[in-house]
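First the structure, then my questions, so here it is.
One protein chain is absent from this view; the other protein chains keep their places.
The block that comes next holds chain A.
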Amino acid sequence: MNAPVRFQSLTVSGLEIRAGNTTIVRDVAFTLSHGRPVTLLGASGSGKSLVAHAIMGSLPSGLSARGIVKLDDDDLLAGSPTQTRARWGRTIAILPQEPWLALDPTMRIEGQVGEIHRYLHGLGPAEAGKSMRDDLAEVGLGDRTKAYPHELSGGMCQRVAIAATHAAGASLLIADEPTKGLDAALRDGVVDRLREEVDQGRLLLTITHDIEVAAALGGMIGVMLDGSLVEFGPADEVLDNPQHEYARALIAANPTRWPALALPTAGEPIVSATGLSKRFGERVLFDGFDIAVRRGEIVAIVGPSGCGKTTIGNILLGLVRPDSGEVQRSPGIAATRFQKLYQDPPAAFAPHQTLRQSFGDLLRLHCLAWAQAEASMRRFGLGQELLDRRPGEVSGGELQRFAILRALLLDPVFLFADEATSRLDPVTQKEVFAILIEAVRERGLGLLMVTHEAALAEKIASRILKLPA
């Protein structure tokens, strides 16, 4: 059923990626073989995705790769663009980030997997249908072949993507942040699936910032920092006894290892809601839900994806109207002192404005001085040169710090952090929370956080509200 696996190993040595005259990734070397997957850990901006794209041969224009990347004896960097393209899907397949965006929304999944057998392998309709059903049954979706991607969960979409790579018969799988945006249960499902791929003899390279994923996959772990591979070794060695300073910081930044937080007693309530209910179509998200956030406390809402966590925060901010129930804000506080942090930092900034423009407009609107923003930037470790970039040209971690800075400039009393660190690497996540906790402590900010990471909520929240699925 599965195409025979033809390749034994992937060797990368002395890999260097240059943009014009600047080297942005240097001296990356590792070997990947049967049963020994490689996982690259690192912050966004560390160059780990570029390594994956260099192997794939899909670097953005303007970037060039040098060094040795060999799949058995094939030199992947040497081939012409046509040869490189011929390998895509057939030999090397990439599992996309957020697969629900990579699948065709207008096509049933049976078609998306079946067309590979039909047109790539040239099978007849009946045979292609049979192979397609086998592929989907193998990833546990045998009964959902008629579904469209929007009818499936994120984890299921990821499994459809895996079935598609099966169908193509690729022997090297590159999983680029395969668990991004998935909650813990779905994440474990995807990791199990990837483990099975390794057991079946596929070569697997995973790019992630999630240490749990790296630990569960085993094999070899590499840690990247500023374009270099600073640590590489067997998974348990790297995780238990990291050598490099950054690797130690990265592993210590896993929320399960954070020290417990002690906050002073909370003050008066800032915003409270009683008897909230909300439904989307037939589905009741919650009914008769009560919540209150007081000054100087951190309240966490946890629950599986799609259970209405974000909706509660949006109702408190007045962005969504509840079907029934009431929201009370403590009187006499300006509306702009209720702020929100978004899951996807680039989405929270106007894409065409440089940060200097958007901050300039904000400061002018509220009659604040640049000096104040600059002082906070220094405190948050943000360089002045970043101001002249657009949101798409700044890393997620830096942008999220800008978003916090922007909110704190307005001296908020209530901040709703909607999965604010789920797309950040552990070190950045820890830094971001350090800033937030400081604001809670010093300014008496009431922080409402929504997260699917139970460990994170347990470490820092004063109170945890659980929403059922």
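The working rule: a residue touches a chain if its C-beta (ideal position, glycine included) is under 8 Å from a C-beta of that chain, and two chains touch if they have at least 3 such contacts; residues count from 1.
Just so it is clear, contacts and distances are computed from a predicted model.
Trainee: Which listed name, "Helix-turn-helix transcriptional regulator", "Deoxyribose-phosphate aldolase", "Amino acid/amide ABC transporter membrane protein 1 (HAAT family)" or "Peptide/nickel transport system permease protein", is the one UniProt assigns to the chain that has been left out?
Mentor: Of "Helix-turn-helix transcriptional regulator", "Deoxyribose-phosphate aldolase", "Amino acid/amide ABC transporter membrane protein 1 (HAAT family)" or "Peptide/nickel transport system permease protein", the absent chain's UniProt record names it "Peptide/nickel transport system permease protein".
Trainee: Looking beyond the chains shown, say which of A:F289, A:Y342 or A:F433 touches the absent one.
Mentor: Residue touching the absent chain, from the options given: A:Y342.
Trainee: Touching the absent chain in the whole complex: find that residue among A:M107, A:A350, A:A375 or A:A434.
Mentor: Checking each option in A:M107, A:A350, A:A375 or A:A434, the one touching the absent chain turns out to be A:A350.
Trainee: Which of these touches the unseen chain: A:D135, A:E177, A:E212 or A:E297?
Mentor: A:E177
Trainee: To test your reading of the contact rule: which positions on chain A touch the chain that is missing from view?
Mentor: So the residues of chain A touching the missing chain come out as 19-20, 22, 24-25, 44-50, 53, 58, 60, 62-63, 94, 96-97, 176-177, 207, 227, 317, 319, 335-336, 338-340, 342, 344, 347-353, 361-362, 365-366, 389-390, 392-396, 398, 406, 410.
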